[in-house]
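Removed from the display is one protein chain of the complex; every other protein chain stays in position.
Naming follows writing order (A, B and C), and every chain is counted from residue 1.
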Amino acid sequence: MFSKILIANRGEIALRIIRACHELNIEAVAVYSEADKEAPYLQLADEAICIGPADCSKSYLNIASIISAAEITDVEAIHPGYGFLAENTEFAQICGECGITFIGPPVEAMKNLGDKVMARKIAKQAKVRCVPGSVGTIEDGPEALKLANDMGYPVIIKASAGGGGRGMRIVHNDISLRSAINSARAEAEVAFGNGDVYMEKFIVEPRHVEVQVMADSKGHAVHFYERDCSIQRRHQKMVEESPCPILDKKTREELCGSALRIIKESKYVNAATVEFLLDKDKNFYFIEANARIQVEHPVTEMVTGHDLIKLQLQIASGMPLTLTQKNIKLNGVAIECRVNAEDPDNNFSPCPGRITRYIPPGGFGVRVDTHVHQGWNVSPTYDSMIAKVIVHQKTRTEAITTMKRALGEFIIEPIKTTIPACLEILSHNLFVKSEVDTGFIERNF
Amino acid sequence: MFSKILIANRGEIALRIIRACHELNIEAVAVYSEADKEAPYLQLADEAICIGPADCSKSYLNIASIISAAEITDVEAIHPGYGFLAENTEFAQICGECGITFIGPPVEAMKNLGDKVMARKIAKQAKVRCVPGSVGTIEDGPEALKLANDMGYPVIIKASAGGGGRGMRIVHNDISLRSAINSARAEAEVAFGNGDVYMEKFIVEPRHVEVQVMADSKGHAVHFYERDCSIQRRHQKMVEESPCPILDKKTREELCGSALRIIKESKYVNAATVEFLLDKDKNFYFIEANARIQVEHPVTEMVTGHDLIKLQLQIASGMPLTLTQKNIKLNGVAIECRVNAEDPDNNFSPCPGRITRYIPPGGFGVRVDTHVHQGWNVSPTYDSMIAKVIVHQKTRTEAITTMKRALGEFIIEPIKTTIPACLEILSHNLFVKSEVDTGFIERNF
Amino acid sequence: MADKDIDIKKIKELIDIMKQNGLEVIEINHGDDKIYLKRSQPQSFSGPIITSMPTIKPEMAPSSGQANVTNSSGSAVPVDDSLITIKSPLVGTFYAKPSPDSDPFVETGTPVEPQTVVCIIEAMKVMNEIKAETSGTIVEAFVTDGQAVEYGQVLFKVKPD
Partner (left out) sequence: MADKDIDIKKIKELIDIMKQNGLEVIEINHGDDKIYLKRSQPQSFSGPIITSMPTIKPEMAPSSGQANVTNSSGSAVPVDDSLITIKSPLVGTFYAKPSPDSDPFVETGTPVEPQTVVCIIEAMKVMNEIKAETSGTIVEAFVTDGQAVEYGQVLFKVKPD
């Protein structure tokens, strides 16, 4: 096991990783930008190094600075968290060249899964159904037209290097197709420096279901069941739960088995999330794999009882996974709500500022992951997520009730947060019945 | 189910009960003394009624005031929490006469278990071994001498109406016996208004092990396994855990079965804790039963996944227990540490004052039950317990590690708390090996 | 403001604006067009959190030094150091009259002596007569017949002799 690692991230995930390190008796080195220098989690770290000014590109995204911090603190490994450098293959490669273990997948696996066209190839080799689509990138022309007509409209154009909705177009007929391809290419070029796009069948009102997987360097891999993350606003997840409430046992086994096959096919090591769309007939289609730990990993931890960050650290240190699939059981229902410093009444615009009154929820079935506290200044510089509330109960109905109770007692003043929006979602008739899909928020709020 | 109840308590247990009410869609009426008027949990209650000044005897122990508050708010039931009026038979009786359900056992069962001599009789009828001792109360004289010699020294003299160590004497020989009986009687008379004492064999270095039981009004009862509460300082529990780490399956079954027999024999309804001493040969002896929910109930909730306060409310409302014994499984290990506003360096004297900085622990496996927050003024008037930290992990080793991590990140300033003392206990070689008994703290700290 | 007419509606509007915007002062001199606005300072954190629960004082003593006591219906009791408050010494139901068809014990303007019964509070089926315990004249009653009262709730204000 490692004796000392560096955490190349900030906020709640940095604290989350510090906690896991300390429970494994690993020294944790935190890095911070000048904007975060007051953060109490830095005091929990064994060392803390300032790596630059508030601007991410000069601190949390500054590879030279982070590698240098790792060198002067003499750590054995770097945990990138999520976001920032977590899926940056250049960073992972430099870590390797500097003799520092990157706590994540091998560079090759990260590259393959990070490229969506390549990921589809892997899925096909693993005999996992993808959303019908182009074999590779497409361009404006008769081939694209034929393909769209073969799979049937609506179709969707997506950026190969993309994410977060940029470089994406839904097309309903031949006439729109040309302009959609061209504008998507232009947008992708600007956003990702890569104008490649591909075409897929557009699945109407799908659920977003993802499988948590963990693989060790000996080729042994297990899954931790699925999460349903259909509650999204502009591709940002707001409420996540595990298990997916509408899956039957057989479909769940097929889904999780498919995710494992993709991970094994890509020679993946460490934590990954394999994402699927689930259509109304409970057919699932692979969409992409995320080569990192995710924000919503705690819901999986609650229903399985396994600490995923500890497993990441153990695997990265070369230890084999001692868990077998039958050790991993689904127990009850967990839901996570993201508390963002945003104003739901003002189109969810960020709402930074000093928190002058803060009382977190507690009690039976409630977990809070946060780096904030009374007196914390929510910076406009970084992600607006300031806390995650996770509940665990025996049934989904009880989990919803406990979450409503927990959010109802959560006091964060004077800044606005997404708590009222989450409460509205939890009370919505369709959410309660779990008749939701990725368009639920857009249609109902 | 009730639609509205009153909570005749304060602090964390009042908040705990409000939470359970809201998850069951019951309106909660809180009562408060003038000292607690700023408490944020009062805002979570559906109504809050001031029942008197800071002095407990004029507020939280003021039966007339509480009953009157229940009448004007038109509640169907009163939950007494623990302490204060929770085991006051007069209060339970008046509730009944006023047509208000007392959320606890029937008066008769409470009286029987509350009287230790009567409780021993019940145990004997239930064929549960008690600590060898006098059949009833004893007085100074030849009979007491004979009894002590028959059971063998050391013996212990205890007050029939007692608790908390008052009216208690350990005796090692004939010469000390007379004065011990007389001084114990005098002390009991002062402390409880009842000088009756009885004699028991003194068990050397026992563990304190207690079984959580729940019975409905139809005669159906189940247990929720045991808690080990051996870590006590002057009969005040500091660290509790479930399960008892040294019990084998067979002994556990016998122990829990014994507790159930006592509960059934006493025609008990609602939550109770049956307490035993466990000697070095793993013989267990019934000592007493507590006719209420206990401070440390969350450790049982964590390992069984059942919300005990909700069950109390359901049973009191007349609903049958739908749980069968085989629905109740032990899952992993839970530990609770009590965070008291006390100064461990100054003989644990209370340390009240305004909390100016407060950052609670969080993350995987951590639950915090507390009514305090940054800005809260810890009153010298009430119990010094300000928070309970409960952790849940797969193994005891992991639970200890997580608890150390959680307490290590818990910031409460500027008042002194028992956190450092708890951390010392958790790190103690004998605690780690679980070679402890009720004298552990006295001998080692 | 203008000589002719004070516009109550406009004043209410201004007060609403002040409340909504946390203004401390609005000054408007219409002749010669003067407007003076002052916003409250942002609340400095140091203070304790005040719940919306009634603020209650423990004794039926003169209210000297007491500021802005709020009764349970939420209206502010104006500060008047010369007035004495009579508060409920127990939780229960307030009765203004000895029986439903009687006259009230006291009303605004009634003179009271220390032994004058001012109301009855029923708690646990017991009717507790509450005495003025001061001499003076009732100037305000805060609770209506049959209303539930909590410990320390203000019942009456008395102007001492």
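The criterion applied here is as follows: contacts are C-beta pairs under 8 Å (C-beta built on N, C-alpha and C of every residue); 3 or more make two chains touch, one makes a residue touch a chain.
If you're wondering where the values come from, they're calculated on a predicted model, not measured in any experiment.
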item	value
Selected residue (touches chain absent from view) among A:28, A:48 or A:299	A:48
Residue, one of A:21, A:39 or A:411, that touches the chain absent here	A:39
Among A:329, A:354 or A:433, residue touching the chain not depicted	A:354
Full-complex contact with the absent chain, from A:24, A:56, A:69 or A:171	A:69
Missing-chain contacts mapped onto subunit C	2, 10, 13-14, 17, 21, 23, 26, 28, 30, 32-39, 41-42, 44-46
Hidden partner interface residues of subunit A, rising order	32, 34, 37-40, 42-43, 48-53, 59, 64-69, 71-73, 94, 98, 354, 375, 377
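Basically, only the chains that are shown with their structure count from here on.
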item	value
Chain centroid nearest the full-protein CA centroid	B
Subunit A and subunit C: spacing of chain centres that average the CA atoms, whole Å	55
Contacts with 2+ other chains: residues of subunit B	40, 375
Of all residues in subunit C, the ones touching two or more other chains	45, 49
